[in-house]
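Report on the structure given below.
One protein chain is absent from this view; the other protein chains keep their places.
Chain lettering (A and B) follows the sequence in which the chains are written, and residue indices restart at 1 in each chain.
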Amino acid sequence: MYPSVIEEYLRPGSVSEALAAIARYDEGEAMFLAGGQSAMQAMKSRMLRPQCVVDLQDVAELRGIVHDNGALRIGAMTRYVDIAGETTLDGAFGALRDAAAHVGDRQVRNRGTIGGSVCWNYVASCMPAVVLGLGGTLELAAADGGTRRLDADDFFLGPLETARREDEILLAVSWPAPAARSGSAYKKWGLVRDALPVVGVCITVTLGDDGHCTQARVALSGLAGGCQRAPAGEELLRGGNGDTAALARAMDAIADSVETHSDMSADADYRRQLIRSIGSEVAATAFARARGG
Amino acid sequence: MSAVENSADWLGARLARKEDLRLVTGQGRYLADIVLPGMLHAVFVRSEYAHARITGIDTSEAAAMPGVVAIFTGADFKDTVKPMPQPVVKPNLPARYPTFWPLAIEKVKFHGEPVAVVIARDKYVAEDAAECVYVDYEELPVVRDPEQALAADSPLVHEEDGSNEIFAMTLTGGETPEEQAANAAAVEEIFQRADVVVAERFRCHRTGITPMEPRGVLCDWNDSDGLTAWITTQRPHIDRLALSDLLEIPAEQVRVVAPRDQGGGFGVKAPFYRENLAIAYAAKALRRPVRWVESRYESLMNVGQERDQINDLEIAASKDGKLLAVRNRGVADNGVGTTGVYWGFVMPFLGAVELPNAYTWERGDVSLRCATTNKAALTPSRAFGHFPTRFALERAIDMVAHKLDMEPAELRRRNLVPSLPYTSVTGEYYDSGDFVKVWDNLMAQVDLPAFRAEQARAREEGRYLGIGFACGVELSGVASELLVPMENQPGYGAATVRLDPRGKVYVFGGDAPGGQGHETTTAQVVASLFGIRPSDVVVTTGDTGTTPFGSGSIGARAGSYFVSAVAKACAELKDKITRILAHDLQIEASVQHFEFTNGEIIYLGDAAKRKPFTEVVERIIMFPINLPEDEVGGLEHTAFFEAAKPMICFNADCCIVEVDVESGNFSIKRWVTSEDVGTVINPNIVDGQMHGAIVQGLSNAMFEEFVYDEQGQQMSADFEHYKLATAADVPDIEITYAPTPCPHTPLGTRGIGEGRPSSVPGALSNAVCDALRPWGVEITDLPLRPGSVWQKLREARG
Partner (left out) sequence: MKTITVTVNGTSYEESVPERMLLVDFLRDRLALTGTHVGCTYEGVCGACTVHLDGEAVKSCMMLAVQADGHAVTTVEGLAGADGPGPLQRAFSNSHGLQCGFCTPGILMNMSDFLARHPDPSDEEIRSGLVGNLCRCTGYVHIVRAVREAAREMREGASGVQA
């Protein structure tokens, strides 16, 4: 219920200060604190017992949504409320707003950040699947001055695991300018409104001149294996024009290809059904957005 | 509010509550807000296993931590605290009552059972230390399934009992086995000749009501006064007796205070809990105030778990739609049962009593077995015991209607008890009211033929609408006739009404509300009777040091028993006031010749003869000379109200849903009710009780579930997993009234709200099944969720 003893609380003003602070501690001893809406749960349940907390709230360079000739860069400390309210995130980036607007509740969205969520990579969370489904790039910086850029496919390693090293900080998630006629969408299902996803589906499609899909990415949340792509469905979406029957076939293929589990929220069969019903709706929205609708 | 002037108008007025000002400004005082000098903090170490032998407890590391004052384990209590059961917390029902102490001794019997308690100067440190109490366990086979628990070869939860059957009873046919067998044979004969029989197994999951404020207790000891215990409790007077008896502290040295502000109770705060004993013992031993504030995790692991029954229910009916006989074999998963007053089985007992509901049956054969398992004890939750039985019965009635190809609403109306009083086949007495009037009012709100036409049109469009009905007889308080056998406690209501020389009125009640607005309703009653304003009335509840004995805020006792006691006390005082006033006015008159209104007492025979209420009251209290013969001064009276027979209220629900037959998702389009709550004191408060109860019923039915895994581990002990309905998950609710004043209470009031959730799961699931009539889906299990609807549809479609 209460965090274990924290020896030191630091509030750096820059990325370099933040990295220097974390570097002073051995592995497992210090942690970054972003919005804290997952990390505080983990600290209060004592799943995390940091000796040092490095609070990123004053690192202004980590905040903000920047468009640059169609490219998009979202700072790691950008909050859900800011993403949900950013009307420029439409079309190819519509999934970001779909997800951010329904994470938790108003209070959570006022604190929680995209960076915190993707670095925590909890199975029942939205942002990892959305970043994966949108094919984002994760920009990391280390104390030694080095930076690296990882594809989402290489960043998310499994439940509560990412490729970020503890001495690295996530700077931003970014995307190049999307191809014309691209659209994305995300939706989740939980027992109660805006609950953690029992299943969530993110789909991005790019359409050719003829309206047929040339590129598709599908990512799922809520599965025991963590956020994951669904190649079987992507393959079936490609070449299709988004008609209802084709979308249903693609979602059937996904439902049949992924491993679903049973828990108190839904059994494995119903998780497959949720993939079908949510997925079809999400795909239809993604197609409509790609068409500019 | 300002429009209400005439004294009689206070009854029935939609007044803003007296409680509200402090509560909307953050000035409420809940248990966790109370701090005493030198107060220590307690954290319990709880069992990590469902069933295990304790082979060792090492407290040395924890005890050495700075700030840790003491650590107690079960061994500290074995010879210093009397074990439960003791008479004060033991019903008059025959059962295998397990023996237990405040903390587990030798064995732990459920995941979350208290094993040790750490007392420290700081609550953070107490939690640190609790982590460092190391308990060695030797795991034992877990008793998890109630039916398997009743098998002869099952491992035993309480070995000394020799059986996991904590309680069993046949509630029909008489007292002797021979009489019961004869009744069972007669019921069987009805089933043999019936045109239609429905026989189904209905399951209701483990769920209950979880107050937003968890439990807590703060105990203080001094050698002069003894023990003062602030407890989140619905029944402080019972807690006081229990603390006295079990800790062997003379009764005059125990005072229990239920804080004026409590964050909901709903039955969860009605039992006598072992944690209270542990904290009281610690405070006495350490001679320091000790406070324990329950975490949500502990709360969800230990309390608020109810329902959890299997009911094998059968109904026999004639082809013209007459319900003939009901037969039920209930099995309740009692959990460990180690909870004072209720022991897990009192709820299913009452659930079986209330099974027949508002319908006439020629005969019934109803029996119940309660199985001890390695889970938390069932603890009371609003709709006490009968949430599962009523779900089963209301669902089965729709299934009869389906077999008869009859409107379920029509089948219900034909079989409602036509006139009261009436005694049900399980012996429950229904004192008064008009079920048919309530039902017809409900149907007037819902145009059923129009709905059927809309439903048919929608089906052609591939949309599936459904309508569902259910009704519920609820206890309006609990008369001693029922409460003495059931809980070994009196049912009467008690109130002290005291006037002061300034004409203000102080009411003292021994029950302990948790948000129901008793300060306001009581003040409205007093203001109405004395012709003063509710702001002139101060209501004190829950302090055993100042209030008359009351069995607690349970079973909708306020609107029935407590308010009636208040009215009786006011009547006695009005008698005295008018005797003395008549004497002063030198007239021959008694109370019926006076009107108390707008702050005056007016002689009806001559309106010029009138006096301000305050003046008369001051004269009697402060200037008690020149009194009539045999009168003395002072104005205070304690009255008791008892009903000769139990009293009831009644309600009926209608739910309209739309079901997505692909995903199983369903949404509630409309929820409308009809209620007989007798005379209403404050419609806002009654509406609010109904809204809350119905949404609790919906949340229980659709979202909430306590889940134990194969090893008996509780998997749902936080609000991420134990899902309560949010505002966005539930509908608006239309409450309507078709009241019949209760003839047995002074004001015609009925107690309301306790049982109100029980008709909800039936109405909801009947609506979903009605929507899915094209596939003949019949729901038999709760919770009712999109996944289960989808599964049922899949099976029905083949």
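Please note the rule applied: a contact is a pair of C-beta atoms (placed from the backbone, for glycine too) under 8 Å apart; a residue touches a chain by one contact, two chains touch by 3 or more.
Quick caveat: nothing in here was measured; it's all calculated off a predicted structure.
Colleague: Give the labels of the shown chains that the missing chain contacts, considering the complete complex.
Modeller: A, B
Colleague: Looking at B:G74, B:G112, B:G263 or B:P783, which residue reaches the missing chain?
Modeller: B:G263
Colleague: Of B:Q445, B:N684, B:Q713 or B:Q791, which residue touches the hidden chain?
Modeller: Residue touching the absent chain, from the options given: B:N684.
Colleague: Just one of B:Q27, B:S535 or B:Q711 touches the chain that is missing; which is it?
Modeller: Going through B:Q27, B:S535 or B:Q711 one by one, B:Q27 is the residue touching the chain not shown.
Colleague: Need a quick check: the contact residues on subunit B for the chain that isn't drawn.
Modeller: These residues of subunit B touch the chain that is not shown: 16-17, 19-21, 23-30, 32-33, 124, 209-214, 261-264, 266, 293, 295-298, 514-517, 684-685, 687-688, 690-696, 718-720, 724, 726-728, 730, 732-733.
Colleague: Can you list, in ascending order, the subunit A residues touching the missing chain?
Modeller: The list for subunit A reads 1-9, 11, 33, 36-37, 40-41, 43-45, 53, 55, 57, 81, 104-108, 110-111, 193-194.
In this text, only the chains that are shown with their structure count from here on.
Colleague: How many angstrom lie between the centres of subunit A and subunit B, each centre taken as the mean Cα position?
Modeller: Distance between chain centres: 44 Å.
Colleague: Per the contact definition, I'd like the list of subunit A residues that touch subunit B in the complex.
Modeller: So the residues of subunit A touching subunit B come out as 1-2, 4-5, 46, 191-196, 264, 266-267, 269-270, 273-274, 277.
Colleague: Can you check the complex and tell me which residues of subunit B touch subunit A?
Modeller: 123-124, 127-128, 131, 295, 297, 662-664, 702-703, 705, 707, 715-716, 720-721, 723-726, 728-729, 785-787, 790-791
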